[in-house]
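One protein chain is absent from this view; the other protein chains keep their places.
After this line comes chain A, so read on.
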Amino acid sequence: PLTDPPGVKLRKEGLTVNHPVVFVPGIVTGGLELWEGHQCAEGLFRKRLWGGSFGELYKRPLCWAQHMSLDNETGLDPPGIRVRPVSGLVAADYFAAGYFVWAVLIANLAQIGYEEKTMYMAAYDWRLSFQNTEVRDQTLSRIKSNIELMVATNGGKKVVVIPHSMGVLYFLHFMKWVEAPPPMGGGGGSEWCAKHIKAVMNIGGPFLGVPKSVSGLFSVEARDIAIARTFAPGFLDKDVFGLQTFQHLMRMTRTWDSTMSMIPKGGEIIWGGLDWSPEGSSFSCGAKTLRNNSINNTDQIPNINLANMKNVNYGRIISFGKDVAEAHSSKIERVDLLDSMKADMLANLTNCDIWIEYHDIGDHRIKAVADYKVYTAGSILDLLQFVSPKLMARGGAHFSYGIADNLDDPKYQHYKYWSNPLETKLPDAPDMEIYSMYGVGIPTERAYVYKVTTATDCSIPFQIDTSAEGGSEDSCLKGGVFSADGDETVPVLSAGLMAAKGWRGKTRFNPSGIPTYIREYSHAPPANLLEGRGTQSGAHVDIMGNFALIEDVIRVAAGATGKELGGDHVYSDIFKWAERINLQL
């Protein structure tokens, strides 16, 4: 017996349309369509290249990859190719036929009376860096104008914004942009957010980045193949491109600036150093199978597994070799990266058909990378800088990953800091509310064990060491990947820390004291086939169909505040971890 969907239930309670709703889709889930292309893409005008059936990917894979790539230097359109986001609710309601993203939420909102005039999908080209969406498409201006329009036409009711995944960072960027003066910003003035936004309900927000993006950039693999694939299930199969899938994919995803917005931020203070990490040993990776809808047995399991988790050094995001990953830091011999960089010689040019930056760096560098042995969230940036300088140079102009010492420093007015919550202040809008809503209870990639491949010139020189296993079944190390608690893509730490600590109360990141609420949803896999992807799922995308989350969203849209919703709703140890993090507030 299926329960009533939340929309029907709440309509019976008498809820009706109140605040207009803005959706901000995340990376990968938004559709992209072709507006101008090369010869090989003939007949695809205004057809979806991304999203929908992916039919063209199978028919002409190389052509497809060519059109999906951006210019390697500018991060904008390559000459002769224009791929643009699909607009409207159709942009991201379904990612592929039958695979919903926003559709369930939309349908439930419609039950209480929402329709096109009160719902708006802020579709943007998720491949671009955030500021570039404005430069090329004026997307931020459009969002601003649309929000103003919706507020005006709905009797001055403020909007409820619902960003998902990378959309969370995008909207963070937007809130800074809109109040900044032109030409860099939107010129809305310092009260724009206070006037127009009632609440920002972040779903699965990677506020502080995702470790997956590192492996995505570093070697286009994670447990799934690419960063693209981490957010969208199995469409990019190996067979499509033939043998060189990885290289093709890597070349394509590396032209996307947006992937760099999700590199872990805050360095060792947030993500842990060589010998400590905020998560410590509190997560039981094996517990996933035991967990049910009830949570009462969670407090027993960690005790059983404690022994296995002593040595999980989440702080070491990349280690070369399993032994290195588990040894104490004093026992690891490291060759300094900078030294080897100086001794570096020019790359031996290879004649591979597919260009990726790895072919420009020589064997020496590759060896030096491996010799450094262990990388934390801080040194991971050096690593990426080292192996792909051009990429990072391009990305560095748009994103920043540090922690601000002094937020009043005028340099923080530059747009590259706007999407980093640790380097910006929230707007002055004390009546606004910020929600962090995310799933918990699914092992989520947190750190990796790598190895150097011995293959030929034309392949990627690093690979996850899939042979590294944790030993027992409950270990957090599986197939070269250390897992922590999260929603399968974003670790709890990244999704919850800002709401739990960084913005809680009046802090320097949140000077006006905007109230924050954490709403966690414990993952329960679908009980039977009828439920499809589950009504209690906590997985990164499937959570969009989680009835509890939808109910929360609808209640807030219909006028409730965070307190009326029940305030914080926490399953994980996020508050305990937050205490361990020594972040100056």
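As a working rule, a contact is a pair of C-beta atoms (placed from the backbone, for glycine too) under 8 Å apart; a residue touches a chain by one contact, two chains touch by 3 or more; residues count from 1.
FYI, contacts and distances are computed from a predicted model.
A.B. asks: Name the chain not shown, per its UniProt record: "Exosome complex exonuclease RRP46 homolog", "2-methoxy-6-polyprenyl-1,4-benzoquinol methylase, mitochondrial", "Glycosylphosphatidylinositol anchor attachment 1 protein" or "Phospholipid:diacylglycerol acyltransferase 2"?
C.D. replies: Of "Exosome complex exonuclease RRP46 homolog", "2-methoxy-6-polyprenyl-1,4-benzoquinol methylase, mitochondrial", "Glycosylphosphatidylinositol anchor attachment 1 protein" or "Phospholipid:diacylglycerol acyltransferase 2", the absent chain's UniProt record names it "Phospholipid:diacylglycerol acyltransferase 2".
A.B. asks: Check the options A:Lys117, A:Lys506, A:Lys563 or A:Lys576 and report the residue that touches the missing chain.
C.D. replies: Of the listed residues, the one touching the omitted chain is A:Lys117.
A.B. asks: Given that one chain is not shown, which residue among A:Thr16, A:Ser145, A:Ser190 or A:Ser467 touches it?
C.D. replies: A:Ser145
A.B. asks: Considering the whole complex rather than only what is displayed, give the residues of chain A touching the chain that is not shown.
C.D. replies: Considering the whole complex, chain A reaches the absent chain at 35-36, 39-40, 42-43, 45-46, 59-60, 82, 84-85, 87-90, 93, 106-107, 110, 113, 115-117, 137-138, 141-142, 145-146, 148-149, 152-153.
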